[in-house]
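Note that one protein chain of the assembly has been removed; the remaining protein chains are unaltered in position.
Take a look at subunit A:
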Amino acid sequence: MFRRERSIPLRGSAAALCNNLSVLQLPGRNLTHFGVVHGPSAQLLSAAPEGVPLAQRQLQAKEGAGVSPPLITQVHWCVLPFRVLLVLTSHRGIQMYESDGSVMVYWHALDAGDASLVQAVFARGIASSGHFICVGMWSGRVLVFDIPAKGPNIVLSEELAGHQTPVTDIATEPAQGQDCVADMVTADDSGLLCVWQSGPEFKLLTRIPGFGVPCPSVQLWQGTIAAGYGNGQVRLYEASTGTLHVQIDAHARAICALDLAPEVGKLLSAAEDTFVHIWKLSRSPEGGYIEVEHCHGECVPDTQVCGARFCDPAGSSFAVTGYDLAEILRFSSM
């Protein structure tokens, strides 16, 4: 059972995007950072354990050509071995900041290149893998940036080709050992999933085809891929083989966000149907394959949820954002 905690007010309402909430947990400092996209700006704020807001900052998408100010597609904290960077993707490019958003350390402008007049050009999908930060593009390409331990000397090291349609989300986890070397999954608007092995050169291990709907959100846990789809389904696959193991008719509308509490194998799914569900992932003792159990469902009345994250590694609390809502809703277990 979960109860509503005190909400954190936002300066600007959340935009109707997917994965529109990033949370950086800093248990050592008794702080939690939240990041939400409003539209042409994104808001970062930090809060104390009871949800008391402490500081806030607004970031803008870097300007460029066009009639209106560029829109931000996603904001996400990347935890690397020696530093934490905040990455902001927009319809113009990729901006990287120190974790508090105070200093921009890198700017990568998008090259519209082969985009036809009717194609929207943008970057979307952000994840860190070791000392790399991977960012997806409208073209389906995934850019891999090599991040130094400190300073702005960030280098674009590779461009991965695997997708033909805009990337939606990227998930990573530390490699699980010899049996499963897959440590990154990328998803796109056609529902295709690409499974990768990171390294000085990333290697495409396997592809899991889509079925006509986008896959807006994806997670990776102990060699299992959890993917949320535009038709409300959550599917779990074995990362190394791409085999489908679980299919959940989870939501009545498109899923917009998934999150994981890796310590306990809890999965959070949120959708435009106003519901947030929590699932428990485990390995069956007999076959060793993945099993899922439903733990909890929460309705956020009259709210098209657009972002949801666990706020602690044990998954005992989570936060939610909704389109047009100027606050971050918080829930914690009783």
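Just so we're on the same page, a contact is a pair of C-beta atoms (placed from the backbone, for glycine too) under 8 Å apart; a residue touches a chain by one contact, two chains touch by 3 or more; residues count from 1.
Simple rule for what comes next: contacts and distances are computed from a predicted model.
Visitor: I notice the complex is incomplete. Of the names "V-type proton ATPase subunit", "Cullin family profile domain-containing protein", "Myotubularin related protein 9" or "Protein OSCP1 isoform X4", which is the UniProt protein name for the chain that's not shown?
Guide: Going by UniProt, the chain not displayed is called "Protein OSCP1 isoform X4".
Visitor: Out of A:L26, A:L156 or A:L244, which is the one that touches the chain we can't see?
Guide: A:L244
Visitor: May I ask which residue of A:A55, A:A252 or A:A314 touches the chain that does not appear here?
Guide: A:A252
Visitor: Any idea which of A:S190, A:T224 or A:S317 touches the chain not displayed?
Guide: The one listed residue touching the chain not shown is A:S190.
Visitor: Thinking of the whole complex, not just what is shown, which of A:L31, A:A175 or A:V213 touches the missing chain?
Guide: Answer from the full complex: A:V213 touches the omitted chain.
Visitor: In the whole complex, what residues of subunit A lie against the chain that is missing from view?
Guide: 11-13, 15-17, 38-41, 66-69, 71, 117-118, 120, 165-166, 168, 188-190, 212-214, 216, 230-233, 241, 243-254, 273-275, 277, 287, 289-294, 297, 299, 301-304, 323-324, 326
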